[in-house]
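Note that this complex is displayed minus one protein chain, with the remaining chains in position.
Which chain is which? They are A and B, in the order written, and residues in each are numbered from 1.
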């Protein structure tokens, strides 16, 4: 197993592409988008499918090297420009080093 | 980046509100609910959309301070009262300390 970083970003679905384009540009080899049903944050409670579902959130998951993760987080201004509800970083290990 | 705790709770959808109300009351600044398609646990296999979908599960994700996480886990009786399938705690880092 090989040490990598996991970045998780919860963001409005309509802004997810701004996040994935940033991940691509910073050198991430991939990312995954998971649906979100509901959430509570600074802007109150939001639920998927609310009238005007532009408020739907998604979770963008990216497994990447420490170097790429640093570059993504260093682009803080651009990242926060997508107004994410949450940006977390954690440690993980991956099976195939050549994929990340 | 700032150290925080990630709590993940898999629970029946109909009991998720008991969990999020507990998180709110213990001081969490937010939470996110993700859908679950299927799972196997102590009660066998369950799939979303099964007849009588009261059995549907969701994943409640909460990023919070170590202090709030301790309070949530100390309320073990109330937490387990929602009959969660899984309660996990892990370490993470967040970009904006003021949000969690």
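Basically, a residue touches a chain if its C-beta (ideal position, glycine included) is under 8 Å from a C-beta of that chain, and two chains touch if they have at least 3 such contacts.
What you see is a predicted model, and the numbers here were worked out from it, not measured in a lab.
> Please identify, in ascending order, the residues of chain A that touch the omitted chain?
1, 4, 6, 20, 24, 29-35, 58, 63, 90-96, 99
> Which chain B residues would touch the chain omitted from the figure, given the whole complex?
Considering the whole complex, chain B reaches the absent chain at 8, 10, 34-42, 57, 59, 73, 76, 79-80, 85-91.
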